[in-house]
Each structure stands twice: as structure tokens, then as C-alpha cells.
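As you look at this complex, bear in mind that one protein chain is not there, while each of the others sits in place.
We just call them A, B and C in the order they show up, numbering each chain from 1.
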Amino acid sequence: MTVTAAMFYLFAVLTVGSAVLVVTTRNVVYAAFSLMLTLCSVACLYVMLHADFLAATQVIIYVGGILVLVLFGVMMTSGKLDMKLRMERGRLIPGSLVGLILLALLIRIIYQSPWQVQDTNMLESTTKSTTQSIGESILGQYLLPFEIVSVILLVALIGAVLISRKEVKEIEES
Amino acid sequence: MELLSSLIFMLVIAAALLGFVMLLALILVLAERKVSAYMQDRVGPRRVGPFGSLQTIADAIKLLLKEDIISLQADRKLFILAPYLVFVSSFAVFAAIPFGRNLIASDINIGILYIMAISSVVVLGIIMAGWASNSKWALLGAMRSAAQMVSYEIPLALSILSVIMLVGSLRMQDIVGAQSGGLFSAQNRWILLDNPFTFLAFFIYFISALSEVNRTPFDLPEAESELVAGFHTEYSGMRFALFFLAEYANMFAVSAIAVTLFLGGWSGILPGYTFLNGVPGFVIKVSVLVFVIMWLRWTLPRLRVDQLMSVCWKYLIPIAFFNLIGVGVWILIFD
Amino acid sequence: MIGLQHYLVVGAILFVLGMFAVLTRRNAIAMLMGIELILNACNLNFVAFSRYVTANVEGQMIAIFVIVLAAAEAAVALAIILAIYQELRSISPDETNTLKG
Partner (left out) sequence: MADLRTEEMELNMGPQHPSTHGVLRIVLKLDGEIVLDAEPHIGYLHRCFEKHAENLTYPEIIPFTDRLDYIAAMNNNLGFCVTVEKLMQLEIPERAEYLRVLVAELNRIASHLLAFGTYGMDMGAFTPFLYAFREREHILDFFEAICGARLTYNYVRIGGVARDVTDESLKLVEKFLEDFEPHVHEYNDLLSYNRIFLKRTVGVGILSPEAAISYGVTGPNLRASGVHWDLRKDEPYSVYDRFEFDVPKANTEIGEIGDCWNRYMIRMYEMIESVRILRQVLNQIPDGPTMAKMRAAIRPPKGEVYMRTETPRGELGFYILSDGKNKPVRVKGRSPCFTAMSAFREISRGLMIADITAVIGSLDIVLGEIDR
């Protein structure tokens, strides 16, 4: 087994295993921390796919930002007592059925589609680093989406502040 | 076979780094105690070994031999995991710090980005520790810490960005190479002195870094007079030692990054003085910054949590933004 | 040799797990985590395609946009969840039915 293969299997198992924990554990905090493991191992998979910039972005934004937000949410909305997650049995069986069928379908598609796999060394042979290429595409081909995304971020920021702000105001009034 | 050999290679590098970090922490703890002692009109440790040089080793042994207390109400799994998470993520930063021309564990081409990514994981470890302790003091400390570190990452990133703009690379060795001229030369001098905006960026970086490593005046997460000991209130012995180790490793790491980004890294201080090239010069520069951090700790009081936030959001972030624009304009006009 | 399909399978499993979480969880934050899993699954696919099929950074670009949108989504979603929690003392989506006609 080559190093690459070994590392792939390691991170793939980590990703899937921790993701299973995310959806099955009964403790929200455990779920959040397993999600951290999932996100980090996905970042490692990105590195293996030569997307190093993306991997760093994933860790900075997902782990350092979104996950911290989620954890804050968890800690603010649940006391120590109702940390337990309820899973409705009524939904468990249809849910897993749908999931399994979908998974089988997807894997069948994955292995039967004739993928147009290119020469895999193309990216590695170019002199540009991925960071440079990404930078150039952001300010070139993807300038419009980039600007739209920044507007969306701004809107989300203001919206989030507004939603949580409402409650503060009412406290002041009362 | 290939797998095995590369695995061994990686392990050797990691072990060497780990040994280095351990040694570093021991030296830094002793240095901190001596520095604080002389600032406070005392002499500090001097019983164990010559001039107390073995004091921290004695302390480390004491910590290792202490009873490992896990409170009954704590969440055992996360409680045990948290110190390792904090330590590993602050330890992993060292992989991308260039100590000398070839002395870097891994000169990846997104070096500085990697450092920022890895160090943001520390927050999660701290939240984990605070939550798992099941103590209100620890939880308060962890919440404060998370809010503080997430906020101060913004000015930190913005000040780093101005360096990246100037150098045009995220690779640590490229950044060092861009300042190979030393302190005063016309070309390739230290980024600190490159233009007024980078000069300011250094201070923005330094202030934010102080906050990132929870040092006074931003040591609220472990403010001992308010929160007992913050997120590691419930920890003792070995696990506490790991937090402690991580704190000092972090202190060195942010100073080393500051040196690499702004003060020429391992490249020489003055042309001609070749003995200051490489590791010795790097160590001298980092030591100066570490000393300044200690100096601040033993001089300044601590900010309140809301003031801390307003410093970040009302002053540092806007200044950092305009500073970044300034760097851009400077590059456009002069380079 | 690790190829495209390996990554796609990991992505598919992640996607199904995320969907499973969204379908079965009765806690808004846990559902949010499921959505994050789904987003990661498609990101993984994008990056894998960008590596093996198109051999440029376009897939990575899309992934970056997805990450940014996920951040925006998480911020807004958590703000809403907190607001609902303060109103109803519960974050189960089933109990959030006051808007029903």
C-alpha cells in the first residue's frame, strides 16, 4: 500500500466514522465535537486532492468560525439537563431506509458512470500554486459571484445581528 | 516499505519538534519566573540547581506525580481529550516556523495560512475544557476565551495580510527571503521598516497576538482574580501541565511568527555581522519579543471583558482595515 | 491507486449521513449540523472533480463559495434558533408552528 493510499483510507475512515457519530450520538456537544473531527479530516482529504488553500480555509472558517458558533448555540439553548437528543423512532426507520437506498443508488452511479478522468499530474506540473490560481479566478472569471457572495455575507451579518438584537431591546424596555 | 520509512521519518521530525517544544517551555517558564522576580524586587527561584535552573524540571516532575483529579460531574471523555487538543494544535504550529535556512519541519506553500488554521483549533479545545469541567467558572472562562480569540483573529489576519501583499507568497521561507537585506538596507529590508503601514501592522499583529495567547492585559480567560483560573479551573497535575505547556509554546510561536513576518526571520540583522545570521539571530529576536510579552504581563492590569471587545471591534479592526488599504496604495505608488 | 471514485464514495456516505440527521433529528442545531455534513459532502465532490476531471481550480472556487455561504447560513440560522429558543424555550422544529394558519 502506498503512503497516499494509507493516508486516504485513514482520513476516509476518520471522516465517515466521526460523521456517523455526529448523526447517532445522543449528546449535542459530542455531536458538535465529532463534527469538528469530520471537518478536519475533510480538510485533510482536500490536502490530498491538492487543494491546500481550500483545506486551510475549511479549517479557519468551518472549525474556527462556524463550529464555534454552533457550540455557542448549543450551550445557550440547552442546560446541562436537556443535552440529550431525542430521536423519534417513527422517523428512524423511514429515515435510515431512505438513506440506505440513496446510498446504494449513489454508489451504483459512481461506479457505473464513465468519468472523464484527466491526466492527474496536470495540476502538479503547473508552476502556479493553487493559491495564485484561486486568487486570479476570484478577481477574474468569478468576480461577479465573488462580489455577490460578499453582499450576501454582509446581509447575513446584518440579519443575524438584527435577529439577536431584537431580544436585547426588549429587555431594555421591560 | 515505503509507508513504513516515511512514517518513521515523520515520527522522527515530530519527536524532535516535541522535544524542542518541551525544552522551550521549561526554559520559558524559568525565564518568566526570573523576569518577574527581578521586576518585582526579588530574586526568584534559586534553590534547585545552579541559580534555580532546574526549578521548572522539579515543578514538572511535581505536576506529573500529582493526583489526576477528574471531578465526578465532569464529562470524562471530553475532559480528558481537551488538554491534548489544545496542546496538539499549539504544537502543530511549530511545523511551519522557519528556524534557519533549512530548519523548518515542513515548508508548505501555504505556511502562514496553515499556522492560522491550526491555531484556530485551540479555541475549540478551550471550549471543550470549559464545558467538560461542568463548572460555571470554567464555562465562563471558556466562553470569554472563545469570543476573544475569534474576535482578535480578524485584526491578526488583516495585519498578516499586509505582509502577504508585500511579499506575494504565503510560504514562510519566501517571506524570510524577502527581508534578507537586514535592518537598514535599501532593498529587502525588514518588513517592519518597509513602509509606515507595515510598521503599524506589526503593532496590530503584536496586540492581537497577545490576545490570542491570553497574556496580560488580555488574560481574561484565566483571570485568576475573577474567574479563579478560567477554563482550566478544574484541571490538575498532568492535564494542567499540558495547558501550561501549550501556553508557553504559544507565546514562543506568536513571537517567532512576528519575527518571521516583520523582523527578518532567521536572516541576519545587519549585513557583515554573519554570526547573527541563522538560528542565533532568530533566537535573539524571538527572545526580545518574548521578553516584551513577559514585561507587559508583569506591568499592566487586566482589561474588562466588554472593554476587551470594544478595543478589538472599535479600534483594532477598523485601523487594521485602513492599514491594509494603506499598504495596498503604497505598493501601487512606490513599488 | 486512489482515484476519483474513492472520494466520491466518501462524499456519498457523508451526504447520506447528513440527510439522515436532517430527517431524524428533532433538534434544530443537530439538524444544522446535518446540513453542514451535506455541504461538506458536495464540497468534497467538487474538489475531487476539480482534481481529477477538470484539472483546474474551478471546483475549488465553488467549494470556497459554498464554505462562505455555509458561514452566512450558520450565522443566520443560529440567530433564528436563539430567537426561537427565547420565545418558546424549545428548539424542536415541530413545536415551532405558531405561524400555521
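Quick notes on this structure:
Basically, contacts are C-beta pairs under 8 Å (C-beta built on N, C-alpha and C of every residue); 3 or more make two chains touch, one makes a residue touch a chain.
These figures come from a predicted structure and were not determined experimentally.
Of the options B:V122, B:L140 or B:I191, the residue whose C-beta touches the omitted chain is B:L140.
Annotation: of B:P217, B:G268 or B:G281, B:P217 touches the absent chain (contact as defined above). Of the listed residues B:F51, B:F203 or B:W298, the one in contact with the hidden chain in the full complex is B:W298.
Not every partner is drawn; the one left out touches chain B at residues 36, 39-42, 136-137, 140, 216-217, 219-220, 223-228, 298-307.
Basically, only the chains that are shown with their structure count from here on.
Viewed as a network of touching protein chains, the structure reduces to a simple linear path.
Spacing of chain A relative to chain B, judged by their CA centroids, is 27 angstrom.
For the pair chain B and chain C, the distance between C-alpha centroids works out to 33 Å. Contact with two or more other chains is made by residues 2, 53, 57, 65, 72 of chain A.
Contact with two or more other chains is made by no residue of chain C.
Only residues 1-10, 12-21, 23-27, 29-30, 32-34, 36-37, 40, 43-44, 47-48, 50-58, 60-61, 63-65, 67-76, 78-83, 85-86, 91 of chain C touch chain A when the two sit together in their complex.
Partner chain A is touched in their complex by these residues of chain B: 2-3, 6-7, 75, 77-78, 81, 108-110, 113-114, 116-118, 120-121, 123-124, 127-128, 131, 134, 139, 143, 146, 150, 153, 170.
By the touch criterion given at the top, residues 2, 4-5, 8, 12, 15-16, 19-20, 22-23, 28, 31-32, 35, 38-39, 42, 45-46, 48-51, 53-54, 57-58, 61-62, 65-66, 69-70, 72-74, 76-78, 85-88, 91-92, 94-96, 98-100, 102-103, 106-107, 110-111, 115-120, 122-123, 130, 133-134, 137-138, 142, 145, 149, 152-153, 155-157, 159-161, 163-164, 166-167 of chain A touch chain C in their complex.
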